[in-house]
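These notes concern the structure reproduced below.
Every protein chain but one is kept in place in this view of the complex.
Letters A, B and C name the chains as they come in the text, with residue numbers starting at 1 for each one.
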Amino acid sequence: MTDILQKIASYEPGETQFLVLATVIFCIGMSGLLTRRNAVGILMSAELMLNSAALMFVVFNRFAAPSVDGHIMAIFIIAVAAAEAVVGMAIFVALFRYRQTIDVTQITLLRD
Amino acid sequence: MIASALTTVMFYTIAVGMTVLALTVIFTRKLLRAAVALMAVLMLTAGLYILLNAEFLAGVQVLVYIGGIVVLIVFAIMLTRSADLLEDHPTTKRMLLGSVVGLAMLFASCCAIFSPRPANTQVLEPVKDDVHAIGMKLLDYGPEGFVLPFELISLLLLAAAIGGIVIARKIPAPEQPFTSGGDLPGEVHFTQPRLQREEETK
Amino acid sequence: MSNVDFTDVRLSQQSIAGQTVPVALVPRIRTQNYFAQVPSAFKSLWKGMKLTMWYFLHPSTIVTKQYPENRATLKFPERYRANLQLNQDDNGYYMCNGCKACERACPNASIIVKTRKGAVTGKNELDAYVWRMDSCTFCNACVMACPSDALRMGHEFECAVYDRRLLIYTLNRHAGPTGDQVAKLDEETRKQVVLEKRGPYDGPVPLAGEAYPNIRPIVLPGQATEQEDKV
Partner (left out) sequence: MHEIALRILLAAGDPPKTIAERATEALPTDPLFAIALIGGAMVGVLTFLTLLGLVLIYAERKISARFQCRLGPMRVGPHGLLQTVADTLKLLCKEDIVPTRADQAMHLLAPFLSLGATVLVLLVVPYSPLLHVADMNIGVLYVTAISGFGVMGILLGGWSSNNKWALLGAMRSGAQIISYEISATLALLVVVLFAGTMSLRGIVESQEAGWWIWRAHGVGIVSFIVYLIASTAEINRTPFDIPEGESELTAGFHAEYSGLRFSFFFLAEFINMFVVAALTSTLFLGGWMPFHVGNFTAFNQVMDLLPGGGWFFLKVSGIIFLLMWFRWTFPRLRVDQLMRLEWKILLPIGFVNLLVASFVVLYNFYLFPGNN
């Protein structure tokens, strides 16, 4: 029992593991940003990326700096994400009212 | 020892769950499910914050992200009727572009993460009473303080709220003359079914 | 309605769809001062809460009846309508003379009054008073229409049965002339009056189904003649 626990404890995640996880989430969000067609889907992918960026700040704060600066940056990121979601939602609703779709491939207002 | 074993188990469980759910967010064709998966990802992130001794941040994460942003996204999905239909498949070009860029970014970042760097010799103790520390930092106007960004963020939020209201506000329709349900001669054209209308014009 | 300004009602002309019509302008609703509305809101809320609390603290206001237990002491309001009943006079004669005013007054044809020529009096008299409780709405129109006070709404409410067809009643227990008609006769002829017994309803019923004792199934148009013979 103790052996197993010791073995598990020896794999305790450090800076690298947390950073890799945050990077993976960031890249998933980035590819979602490029593949999604629905504007709300794109917004959700952007939220994923913002979230992983905030996670990275907290990780650096925990493992590299003896203060709470990282936490504060994460709070700012969350606030920016909230502002972004508000404006995004407003734009999508207005767009939907105007064009009856929020598929980004259909919206070519500025093209010609 | 037991504590660190617990941390390990929890971290890897959360990591696997987060990755799977994040993939669900970008690949599912039902947008509402994507929103639920996003909610779960954010919840698991809050769990990670607790593992990283950032309880206050975990609370803020759940409060703002799940209680506010995800609910807003769900509202956006429902108001734009995106939930009623399946989203179209992305074209192969987009799919390819997305995965290539994503994988390239992952590769580059991993290179950066695993590149040799000065070893972190000092063992940092997690900050005790982070609520107090964050509060002091946010309102500190010394060189270490964040009072200016804090005020700017509040301005940004105010601007976003007002902007959201202005953009999404229902523009009142131009004053329309009294309609009588199609009985007047001028309106017949618009009230009849399309096929009938076309016959008439012939 | 105290916050509606009725002094401000005005009529005006408005053209709608090419026609000029008079339009009454909606009276303006006086809104309270923003700061004054808060205490006044609390005042009115407290008024309502005081009232409900009064009821909460006074168990004597409870109107619920514990029905099967209180059957012995059950009291009904005077105007409660549970079932239709025929009035009898002091000698036991029904006061109904078969004028069919109730049948005509009934909005959904729940009353069928069968009459016959009286053997002794030679006048119309009640044969069977059939009341369909299943379609009755207890509107009281029959009671109001009756010229001779022969009907009343009774308080016997325990009428539940397992079959809808059992809800058709013959209200009179005997057929015969009314007390008034009998009183006009002389001593000798009065002895000849026979009050024929009437049991529970056994005529045709409006629903098909299994046969019940005393109840015949519905009479379909094709079989009508056959059934008529038996009656």
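Descriptive notes on the structure:
Just so it is clear, a residue touches a chain if its C-beta (ideal position, glycine included) is under 8 Å from a C-beta of that chain, and two chains touch if they have at least 3 such contacts.
No experiment lies behind these values; they were computed from the predicted model shown.
The chain not shown here makes contact, within the complete complex, with B, C.
When the full complex is taken into account, the listed residue touching the unshown chain is B:Ile66, out of B:Met10, B:Ile66 or B:Met95. Residue in contact with the omitted chain (choice from C:Gln13, C:Gln66 or C:Asn91): C:Gln66.
Contact with the chain not shown here comes from a single listed residue; of B:Met39, B:Leu106, B:Leu138 or B:Ile153, that residue is B:Met39. Against the chain not shown here, chain B presents residues 1-3, 30, 32-33, 36, 39, 55-56, 58-60, 62-63, 66-68, 70-71, 74-75, 78, 83, 129, 131.
Where chain C meets the missing chain, the touching residues are 38, 45, 48-49, 51-53, 55-56, 59, 61-64, 66.
Simple rule for what comes next: only the chains that are shown with their structure count from here on.
Our note on geometry: chain B versus chain C, Cα centroid distance of 64 Å, whole angstroms. Computed from the mean C-alpha positions, the centre of chain A lies at a distance of 7 Å from the centre of chain B. Every residue of chain A that touches chain B in the complex is listed here, in rising order: 5-6, 8-9, 11-13, 15-21, 23-38, 40-41, 43-45, 47-48, 51, 54-55, 58-59, 61-69, 71-72, 74-76, 78-94, 96-97, 102-103. Within the complex formed with chain A, the residues of chain B that make contact are 1-2, 4-5, 7-9, 11-12, 15, 18-19, 22-23, 25-27, 31, 34-35, 38, 41-42, 45, 48-49, 52-54, 56-57, 60-61, 64-65, 68-69, 72-73, 75-77, 79-82, 87-88, 90, 94-95, 97-99, 101-103, 105-106, 109-110, 113-114, 120, 124-127, 130, 133-134, 137-138, 146, 149, 153, 156-157, 159-161, 163-168, 170.
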